[in-house]
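Worksheet for the structure shown next.
The complex appears here without one of its protein chains, the remainder shown in place.
Our next item is subunit A:
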Amino acid sequence: MDYLLQGFFQGLVLLFTGDPETYSAIWATVAASSLSMTASLVIGIPLGFLLGYNKFPGKKIIRTIVDTLLSFPTVVIGLLVYAFLTRHGPLGGTGLLFSISGVAIGQTLLGLPIIIAMTAAAVEALDKRLPMTLITLGANPRQMMWASVLEARYSIMLAAMAAYGRIVSEVGISMLVGGNFKWHTRTITTAIALETSKGEFTMGIALGITLLAVALTVNILATGLKKKAVQ
């Protein structure tokens, strides 16, 4: 049991003394997750809106596919992205394998279905009179999308937080596509996997606490944003 307490205090020490290895892993985590969150939101919100707002043949099938992708195992995504980016793969010339950008591509595939599905659900749940009202006010399709997305902003923010939670905690994509290179692509989660594989449980717990602290900071910021939005 000692190592749990020890890990807790060591985690605090690592954070407050600015340990370069820890901050390198934090930086890799923040860099990859920021890239993938931005991509997921930019691509996912419009797609989610289209899926939730419109009626078209095959809509149910697409919904089912998106919902299935919600439970895509991260190692399988990692494997797929690796297979495309390897030197002998179709995108081998891009040099994205073992890079933060490569990890972000995989994480985007992880985050996108969450954003799409939850945005679609949020748009569907909007007041049915909203489109009518907007049309009578003379809104064009783009303005209608903006108004609907704005109306659903809290649900979309929830979607973003759910996606962030999955992205920041995943280990399969980061390990396979990033390669866990020290000082380069080692994220907090792959560092935890490595420390545990070395038998360094204390260090693993310390890093776990660090990851929780990062998540807490992000959530506090998000809550702050939400409060601002309400006022």
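Here is the rule we use: a contact is a pair of C-beta atoms (placed from the backbone, for glycine too) under 8 Å apart; a residue touches a chain by one contact, two chains touch by 3 or more; residues count from 1.
Heads up, the rule we're going with is that contacts and distances are computed from a predicted model.
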**Per UniProt record, name of the chain withheld from view ["Tungsten ABC transporter substrate-binding protein", "Peptidase", "DNA methylase" or "Phosphocarrier protein"]** = "Tungsten ABC transporter substrate-binding protein"
**Item:** Sole contact to the chain not displayed, among A:Thr74, A:Gln107, A:Asn180 or A:Thr210
**Value:** A:Asn180
**Contact footprint on subunit A, counting only the chain that is left out** = 86-87, 97-98, 175, 179-184, 186, 190-191, 194, 197-200
